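Have a look at the structure that comes next, please.
Then we have chain A:
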Amino acid sequence: MTARSPSHPADGATRSRIRLPLLWSDAARCRWAVASRALAAIVGGYVLSALCSTALAMWLPLARAEAVITGTLASFAIYAGAVMWVFAARSAGRAWAGIAVPAAVLGAALWLVVRGAAQGAAS
Partner candidate 1 sequence: MKEGFRQSMAWLHTWSGLLVGWVLFMVFATGTSAYFRDEISHWMKPELHTAHAASQATPAQAAGQAVRFLEREATGSTRWNIGLPSDREPDVRVTWTRPQPPGTPRQRPLAVQLDPATGERLAAPRATRGGDFFYRMHFDLHYMPALWARWIVGFCAMFMLVAIVSGIVTHRRIFSDFFTFRPRKGQRSWLDAHNATAVLALPYHLMITYTGLVTLMFMYMPWGAQTVYQGDQKTFFAEAFPNAAGSAPQKAAGRPAALVPLGPLVEQAQARWQGAAASRVVVTFPRDANAAVTVYRDAQSSLSSNQASVVFNGTTGQLLETRGEAVPAASETRGVFVGLHMGHFAGPVLRWLFFLSGLAGCVMVATGLLMWAVKERQKYAKALAKGGRIGFGLRLVDGLNLGAIAGLPLAMASFFWANRLIPVTTADRPAAEIAAFFTVWGAATVAGIAWPARRMWQVQLALGGLLFAAVPVLNPLTGGAGLITAGAAGHWSLVGFDATCLLLGAALLASAWWLGRRKPAARAGTAPRSAQAARPAQPAAPAPHPHPAGEPGLSPARHTLAAAAAEGSSP
Partner candidate 2 sequence: MSAVHLTLALSSCVAAFSALGLAMDRHYEDSYGRGKAPSSGLRRALRLVGTGGLLLSLWACLAAAGTAQGWVFWFGVMTLSALSVVLVLSYAPGRVTRVLQGGVVLAVVCAGWVVVG
């Protein structure tokens, strides 16, 4: 007895091709994925590298100006790395996650520290 092959690819494809509207055709989906990744890379990458450089500037155990310069010098390497991550990630979702999660963590930490310092100065 031959095993039934589960959901033969051609069947599924034929069925879906008949019914899907043009917006979700394969070519269009590919372009949306690319656009999404480009956004993640260009904008998300910039935000992440800005946050990283600020984190380095705030927390490196060096003189203030030195830490700022070090963080800013490193930012472009971080940006390039982030862009490469976005395009090497296996899916657009993973790409966004890899940018958004570290950015959120750093952003929250920095915000807390800056707000704490401001409150400390005010009191």
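How were these candidates chosen? In short, all candidates are chains of the complex that A comes from, given by their letters.
Things to note:
Basically, a contact is a pair of C-beta atoms (placed from the backbone, for glycine too) under 8 Å apart; a residue touches a chain by one contact, two chains touch by 3 or more; residues count from 1.
The shown structure was predicted, so the numbers you read here are calculated from the model rather than taken from an experiment.
Although all of 1 or 2 belong to the complex, chain A touches just one of them, candidate 1. Interface residues of chain A, counted against candidate 1 in their complex, comprise 30, 33-34, 49-51, 53-54, 56-58, 62-73, 75-77, 79-80, 83-84, 87-88, 110, 114.
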